[in-house]
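Omission of a single protein chain aside, the complex is shown with its protein chains in their original locations.
So, subunit A:
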């Protein structure tokens, strides 16, 4: 009769010890290095992909007109401000003429003086001509000496020469004056095209060296994006490809565009290929020049080929490949990769065929000896 309480105690003890042991064995096998590695598996499928290229760039104006004087001088007036719309031929401002007006007036007097000199020369020539003719007739009837006739002829020739000199003087005075007038009008700063004033570098009173810009006018219709693509991911970039543009200030909005040209000169220092991308429709309002833009260029779709996620690609020693599951065992298959898209898929050229099971995600780095345990998603990843 004494056995029963003793058995009760034994049972109670076992009730504590056995779960502890079970838990211990579970802990020993399911955690630490002996535990199987959770992996997710995908099968290789054949699908078409549309590769795309991604680059960043800045909004730039294709045509920038830097307007300034061709002589050193001082700005007299400047009537436009940044943001003003200007028309082709519009006078934007003027440089200080200093003594140019006085010189034009002086040139006019020179011209008039030359006209007077011409009249004098004409009078002298007409008189010389008459005299020469008269003595020719007298000489014909032998009533004057040959010497006098020769003198009169010479006087006529001198008067002719003086007349042409006076004519040339007039032409010179006219040209000098026109030259000064042209210089005078050159002091006006004139817009060459319709556009928007982007920069106003100087205000009236500022001294400007020859060739320095006073205002910059850009043509808003000619805005484009100077895009930089990393050379590694620029294969297939060509003019005419469609592009999606996201301006930094308009995060959610995608604008359509087109690659205008790929620059023949790449940047050797930053290892980037440059391209110009234009907008299909002029964005309203205009983005500021210099704004950062992200550009995605769509390449032509490729024919269907076996595709794998890029997360599956790993390196073992010097080989690139994927962990393939063959009859429940891990097996590293080296692969040759082809084109990839921006969504993380990459074509397999060699090494895998459709329907092969490969490991996409794993809880830790895999080796050929790893025990695996296939799950839907890796524990700890919140979805």
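Please note the rule applied: a residue touches a chain if its C-beta (ideal position, glycine included) is under 8 Å from a C-beta of that chain, and two chains touch if they have at least 3 such contacts; residues count from 1.
Rule of thumb we're sticking to: contacts and distances are computed from a predicted model.
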item: Name per UniProt, for the chain absent here [options: "Glutathione import ATP-binding protein GsiA", "Lysine 5,6-aminomutase subunit alpha", "FtsX-like permease family protein" or "ATP synthase epsilon chain"]; value: "FtsX-like permease family protein"
item: Hidden partner chain, touching residue among A:12, A:158 or A:238; value: A:12
item: Touch with the omitted chain, as defined above, among A:83, A:252, A:328 or A:380; value: A:380
item: Candidates A:209, A:304 or A:326 - the one touching the absent chain; value: A:209
item: Residue ranges of subunit A at the interface with the undisplayed chain; value: 6, 9-10, 12-13, 16-17, 20-21, 23-24, 27-28, 31-34, 54-56, 209, 212-213, 229-230, 232-233, 269-270, 294, 309-311, 313-315, 317-318, 320-321, 337, 340-344, 346, 360-366, 377-378, 380-383
